[in-house]
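And now, chain A:
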Amino acid sequence: MSDENEVMSTEDRLIYMANQIARNLAALGDEEATAMTADHIHAFWDPAMKRRIAALAAARPQALTPIAAAAIGRVAIP
Partner candidate 1 sequence: MTRVYISRDMASVALGADDVARAFEAAGCEVVRTGSRGLFSIEPLVEVENEGQRIGFGPVGPADVATVLDGSHKARLGNVADLPFFAGQQRFTFARCGIIDPLSLQDYAEHDGWRGLDAARAMPPQAVVDAVKASGLRGRGGAGFPTGVKWQTVLEAASDAKFIVCNADEGDSGTFADRMLMEGDPFCLIEGMAIAGHAVGAGHGYIYIRSEYPFAIAAMQEAIALSAARIAPFTLEVRVGAGAYVCGEETALLDSIEGKRGQVRAKPPLPALQGLFGQPTVINNVLSLAAVPFILAEGAEAYATIGFGRSRGTMPVQLAGNVKHGGLYEIGFGITLGELVNAIGGGTASGRPVRAVQVGGPLGAYFPPGMFDLPFDYEAFAQAGGLIGHAGITVFDDSVDMAHMARFAMEFCAVESCGKCTPCRIGSTRGVEVMDRIIAARDSAPAVPAERHWEGYLQKALHSRTPDRIDTGLEAQTTLLRDLCDTMKYGSLCALGGFTPYPVLSALDHFPEDFGAPAPIKEAAE
Partner candidate 2 sequence: MSYTRETDHGTPPAIATGKSVTLTIDGEAVTMPEGTSIMRAASLTGCSIPKLCATDNVESFGSCRLCLVEVEGRNGYPASCTTPISEGMVVRTQSERLKQLRRGVMELYISDHPLDCLTCPANGDCELQEQAGAVGLRDVRYGYDGATNMGQAKDQSNPYFDFDPSKCIVCSRCVRACDEVQGTFALTIEGRGFDSKVSPSQGQDFLSSECVSCGACVQACPTATLTEKKVVEVGTPDRAVVTTCAYCGVGCTFRAEMRGEELVRMVPWKDGKANRGHSCVKGRFAWGYAQHRDRILHPMIRASVDEPWREVSWEDAIAHTANEFRRIQAKYGTRSIGGITSSRCTNEETFLVQKLIRQGFGNNNVDTCARVCHSPTGYGLKTTFGTSAGTQDFDSVMDADVILVIGANPTDGHPVFASRMKKRLRQGAKLIVIDPRRIDLVKSPHIEAAHHLPLRPGTNVAMLTALAHVIVTEKLYDEAFIRDRCDWDEFAEWADFVSEPQRSPEAVEPLTGVKAEEVRAAARLYATGGNAAIYYGLGVTEHSQGSSTVMAIANLAMATGNVGREGVGVNPLRGQNNVQGACDMGSFPHEFSGYRHVSDDAVRGQFEQAWGVALDAEPGLRIPNMLDAATDGTFKGIFIQGEDILQSDPNTHHVAAGLAAMECVVVQDLFLNETANYAHVFLPGSTFLEKDGTFTNAERRIQRVRKVMAPLNGYADWEIVQLVANAMGLNWRYDHPSQIMDEIAALTPTFAGVHYDRLEAEGSLQWPANDAAPDGTPTMHIDGFVRGKGKFVVTDYIPTDEKTGPRFPLLLTTGRILSQYNVGAQTRRTANEAWHPEDRLEIHPADAENRGINDGDWVSLKSRAGETSLRALITERVAPGVVYTTFHHPDTQANVITTDYSDWATNCPEYKVTAVQVMRSNGPSDWQRDYAQQARLSRRIAPVEAAE
C-alpha cells in the first residue's frame, strides 16, 4: 500500500478482506484454512458481497491468494 492511499475502493477492500482472512487462517494448513475461509465468508458476508467477490475472483484471479481463491470457489453464491 502506498503512503497516500487513503481509502481503498470497495472492490479492493473485498479482495483485501478475503486475503486477510485466508492469511490469518493459513497456519492451519491449506485444506483446513480453505474450508474455514469459505465458512467465514459464508457466515459473515452479505449476499451482494459474496456475489461481488465471486465476480472478482473470476475477473482478477491474480489478486487473490491461493487459499482465498480456493475458498471463494467453495462459497455458495446466493
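We take it that a contact is a pair of C-beta atoms (placed from the backbone, for glycine too) under 8 Å apart; a residue touches a chain by one contact, two chains touch by 3 or more; residues count from 1.
Criterion applied: all candidates are chains of the complex that A comes from, given by their letters.
The model shown is predicted, which means the values in this text are computed figures rather than measured ones.
Of the numbered options 1 or 2, all belong to the same complex as chain A, but only candidate 2 touches it. Chain A makes touch with candidate 2 in their complex at residues 1, 3-8, 10, 13, 17, 20-21, 23-24, 26-28, 40, 43-49, 78.
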